[in-house]
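In this view, the complex is presented without one of its protein chains, the others remaining in place.
Moving on, here comes chain A:
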Amino acid sequence: MDITSFLIQILNALQYGLLLFLVASGLTLVFGIMGIINLAHGSFYMIGAYLAFALTSLTGNLMLAIVLGIPLAFGFGALLEKLLFVHLYKRDHLQQVLLTYGLILIFEELRSLTVGDDVHGVAIPDLFSASIALSDNLSYPVYRLVISVVCIALAAGLWWLMQRTRLGMMIRAGSFNREMVQSLGVNIDMLYRTVFALGVALAALAGMLAAPISSVYPGMGGSVLIISFVIVVIGGIGSVWGALVAALLVGFADTFGKVLMPELAGLTVYLLMAVVLLWRPEGIFRKG
């Protein structure tokens, strides 16, 4: 492998890992703070991608679609929490698995009923449709770089939200002791709803950003869900920082696995997880 294609693979790995971080960060927050295992989290990624497809065909521009799509996804998440997930906080993990599995089936069929089962493409906005030439015959699409930059900005924003704002402080406190935070006068129900909706919006945004490069297809949520689980396991439940490091590890393992060992490409990520489990069963950055 020459240096230019090596550089391309590194950029691909970064972009894939950062995109996975958007999905996994919401998952790990909802686990860590509310103690909920949400199998339907991959569906939010799928819903985001289809939202990008529908809104782009409506408005003619992906960027406009994303601007409209984020508040829609956030509102959808808040509504879902109010109607369903609020009943799960006091139930055991088994019932959470059951209900969220049922939700996957519902979302997939609603998707099939409204949009159909065809694969759709979403156009890259004209502004970012160029490629940067790296050598005579190799180039790198600008849009992928844009995805990476947006994800890095979001990761920084998430860090700032969690560490430097009052809301973040309440969220962190709520994950340690729900009753104590409540008795200090914080509206914990509203706090949980915000965190859940934030997770939904992040996953949907990842789906919207990915739509032009991965295209939009049925069942796209399932594989992302399982990879996100692997990331949360590697990074440690509840740790946003751990999710970032683990997502990048998974991005690199998957991308270079495909290049170096095409036969075992599907397995590298799981082998990575197995190694981490032997070394640290609670994940690399498990708190407490």
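We adopt the following convention: a residue touches a chain if its C-beta (ideal position, glycine included) is under 8 Å from a C-beta of that chain, and two chains touch if they have at least 3 such contacts; residues count from 1.
One rule holds for everything that comes next: contacts and distances are computed from a predicted model.
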Among "Dihydroorotase", "Putative ABC transport system ATP-binding protein", "Branched-chain amino acid ABC transporter permease" or "ATP synthase subunit b", UniProt-listed name of the chain not shown: "Branched-chain amino acid ABC transporter permease"
Residue among A:79, A:123 or A:277 touching the omitted chain: A:277
Chain not shown, touching residues in chain A: 31, 35, 37, 39, 84, 87, 91, 93-95, 97-99, 101-106, 108-110, 112-113, 222, 226, 229-230, 232-233, 237, 263-267, 270-271, 273-274, 277-278, 281-283
